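With one protein chain held back, the other chains of the complex are shown just where they sit.
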Amino acid sequence: MSIRDAGFLSRSRILAVVTSRPFLTFAIVALVWIVASFVSRGFGAYGHLRYLVELAAVIGIVAAGQTFVVIAGGIDLSVAAIVTVAAVGLPLFAIDADPTGLTPILAVLAMTTAIGLVNGLGVALLRVHPMIMTLAMATFLQGLLIIIAGGSAVTAANPLVSWVGNARPLGIPAGILVWVVISVVVLVVMHATPFGARLFAMGAGPLAAKLSGVPIASTTMAVYGISGFMSGLAGIIVLGMNGQGYVGIGDPYLLASIAAVVLGGTSILGGLGTYAGSIPGAILLVTITALITVVNASPGWRSILFGTLILALLLLSGREAARR
Amino acid sequence: MSNASISPHARSGSLYWAIQAKRNIGVRGLFVVVLAFMVAYGFLFHGLFTGSGFAKFTQSWFPLALVAMAQAILMLTGGISLAIGALVSLGAVLAATTMTGPLGVAGGTALVCLVGLGIGAATGVIVVRLRLPAIVVTLAGSFIIAGAALLVLPRPGGAMPPWLSDLLAGNTPAAFGVLVVVVLLWKLYLATPLGLSLYAAGENPVGAYRSGVPVDAARIAAYAISGLLCTGAGLFVAAQTGSGDPIIGNSFTLNSIAAAVLGGIGFLGGQGTMRGALAGSLLLSLMISVMFFLGFTPVAQYVAQGLIIIGAVAIPQFRMRAR
Amino acid sequence: AANCIKGDRKAPYTLGWANIYSVPTWMKQTQGTIEAEVEQLKKEGLVDKLVVTDAQGDSNVQIQQIQSMIDANVDAIILIAGSSTAPARVLADACAKGIAIINFDSLVDTNDVTAKVNTDSHQWGEQATKFMIDALGGKGKIIILNGPAGVSVSDDRRAGGNDLLKANPGIQILAETNTAYNVAPAQEAVTSLLFANPEIDGILSFGGALSAGAVLALDKQGREQVPITGENARQFLELWKEKGLKSWATMQPNWLGAFAAYTAVQALEGKDVPAFVKVPLPIIDNSNIDEYLARAKDFPADGYIYSPYDRELFAKLLAQK
């Protein structure tokens, strides 16, 4: 990037954006939406598209944490369990003294962030491989769920939680608004702060990052902590959307978050990528699921169709660059 | 040092074994852990040392051992598969719908093997030739394969010839015998130029290519073999259960990864050994029985399982650093 | 004597509960009824220990755990199966060893058990379908919500409605889905179906949480509620009352667990136990929903409000022909 063509709107810059993976993924989403609207009446209705984005918000928020982790060279297999723990555990934190419902939310977020930090601790200090550490964490959380699930005979309805899950300020679902805020913060942290730069360096080569002075342990912990926080937030939103948490409510978000990250062009090997791709990646997944639901076919064929669509989209957006 | 300088012919036969011995070093810690569990299990359940006790135990380990191998092969090439479970299911329903029909046991076995090889090879071509990330290709593949299993058998059913069930999963340790054969075949494959190239193709593909290694072929072959092992595991599960179930394999996907990583297989390709992966799968399987005999409640089971998995990976790390 | 029983086992007995997955709330509630029953049986000197395994959703692990129960020579195994076929062979081994096996909720296609105690899934589907046809006066457009694909229980419930649907061509099936028995995926699927189908007259749902998801979907899209079938999930029953639904529900009583434990001991004690104990499906409708909701606070918010039970009920069920 020489100083000459650093002009903000130079042609090469526009070209770079248009040919970038996130843009491509967005274009695919738009294309699928347009085609689907012709095929199925109602698909393209504003209300429906808005609902799809609302659903995507949950995947997108989990994927925000996942993107951080993947870019830093790891993977978080505990996101599903954390979403569930948040959704099921929130009523346990109900405090009568707080009518706004904020305290339980903060408590749950603190808890899930702490769970993430423990993941990071295992990865950074015990040097347990991320897959193993987070898988083991998911197992622990299953045990925790046996203890907490069904234990809350009475759910204190939390006004803030149901607001997040149901309200539509300015006609936009609150979940989407939360996602927008999260997205902005995530993109800034990822691409405009030294912290973000350290993640990319760690993912591209942990040894070189270490020797360059990147504090590996604390950065790793931060990354998994963020992922725990995001999963917790997602858990609160699904809890609001469904009016009830239950064991298994987080299950769909594990593979979905990974798929969104990769469909968005982030390298699963770490070091390359952007959350800007995971955003359309999440919308894409929800869109495909909705399409499949509307198609009349046996479960077997639906499953085949779903897999084939993902594969086809991957061909368009998911090429892994060669690296040595 | 000294044996290197003996004349080449005197020690040529030993090169292979010397290499094998070197490969054990990385997994010694795990072997000790597994052995400890084995001893604990034998202590808790004396029947383990009877023919049928041993047979039953190896039968519950067998399919996990196969899928751990299936996953490990891919990880050695720098790949991974999330379609392991779906392939096991497909193998099981294919076996349970063909073997008592006109195809018979031989025809059914051939079909199961061909499907595994074919799907594996196709996955390999997609991942390798189109340069797509394996993790999502196989995630998509898992839906396609699971869908196919549902088309073959929309709900649990089908049947296996009882004699085959009794042969493979009766009171004789036939499954263990088959496992030994599979491991020997793997050793044999690893002793072929293509097999040995797996490591180079996984760890340093550019260097391997420049050295004249058919990198793509080695990786695609790995996917094919992996597919075969999965549907083979499915066939065994069908024999063990006497029937087919289109979702029976689901949990093998994550378990295969856990077993392989527990066994020291790395994600970047070329790191780890099959003996490690097998030990990892054995540990996972042993853990279930040992926890039963220790009378763990479900909550304790989850907690202990998590701790054992982390411990088995972390403790050797610490021992290495302590040195 | 009952099937599998050889009469050489003496009280107090060791019971094994081979559970497929102990985390879901339905399972937890069910385990609660088993533990309560076992406490009682312990007091009576009939049971000495309850061994619980959790296969974590994996049928292969469940087989291994049943094998371990055989190895440990438990006196009885009560079982919720992860697969309707997979455990058959290991159960045959257990049966041959004289272990009493009581299978409930998710059943195995085998006769090598002492008894299966369960409601009738086929009938579940049939009665739900009948309600829907009646509610729509034999004419209307419906969507059908099924449990997960490849699982016998969902398949059986769906199959139970088949004949009636064929016989009533006025009922038009717009779309059909399979999802896990959970609120979120059902809500998601129904929302998409609502947009694709502007007119929907009824929702034939084969699971309680599915129904709750459907009601939420209609509500959120501002659509009028339509007749819907369901189960005793607390969330669904509360929505039913709140939205004034035209509805019908049945239940898979959690006390099947307690009943299975009781039955196991009865069989070990030499009582004759029928090979299949059919537990009638209780019906919840507008006439009795308030009774259920009155007890709601005694049940977990994400749980199921089951009907009361006692030993007398168990004895009666065992006595039926």
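We just call them A, B and C in the order they show up, numbering each chain from 1.
Everything that follows uses one rule, which is that a residue touches a chain if its C-beta (ideal position, glycine included) is under 8 Å from a C-beta of that chain, and two chains touch if they have at least 3 such contacts.
Criterion: contacts and distances are computed from a predicted model.
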UniProt protein name of the chain not shown, from "Strictosidine synthase", "Ribose transport system ATP-binding protein", "Hydrogenase maturation protein HypD" or "Arginine N-succinyltransferase": "Ribose transport system ATP-binding protein"
Where the missing chain makes contact, among the chains that are shown: A, B
Selected from B:Ala148, B:Ala200, B:Ile220 or B:Leu262 as touching the chain missing from the view: B:Ala200
Residue of A:Gly65, A:Gly250, A:Gly271 or A:Pro299 in touch with the missing chain, whole complex considered: A:Gly271
Touch with the omitted chain, as defined above, among A:Ala27, A:Leu121 or A:Val189: A:Val189
Residue numbers in subunit A that touch the chain omitted from display: 1-3, 6, 188-189, 192-195, 197-198, 200-201, 204-205, 207-215, 222, 271-272, 321, 323-324
For subunit B, the residues touching the chain missing from this view: 1, 3-5, 8-9, 11-13, 15-16, 18-19, 21-22, 188, 191-193, 196-197, 199-200, 203-204, 206-214, 270-272
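Heads up, the rule we're going with is that only the chains that are shown with their structure count from here on.
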Two chains joined by the most C-beta pairs in contact, as defined above: A-B
Remotest chain, subunit B as reference, centres from CA atoms: C
Whole-Å separation of chain centres (CA-atom averages), subunit A against subunit C: 34
Residues of subunit A whose C-beta touches two or more other chains: 142, 146, 299-300, 302-303
Interface hub residues of subunit B, defined as touching at least two other chains: 149-150, 154, 298, 301-302
Footprint of subunit C on subunit B - complex, ascending: 45, 47, 53, 56, 60, 63-64, 149-150, 153-158, 165, 169, 237, 240-248, 250-252, 255, 285, 288-289, 292-293, 295, 297-298, 301-302
Contacting residues of subunit A [partner subunit B, same complex]: 77, 122, 126-129, 131-133, 135-137, 139-140, 142-143, 146-147, 255, 258-259, 262-263, 267-268, 298-308, 310-311, 314-315, 318-320, 322, 324
In the complex with subunit B, residue positions of subunit C that touch it: 19, 22, 51-54, 56-61, 63-65, 67-69, 71-72, 83-89, 109, 148-152, 155
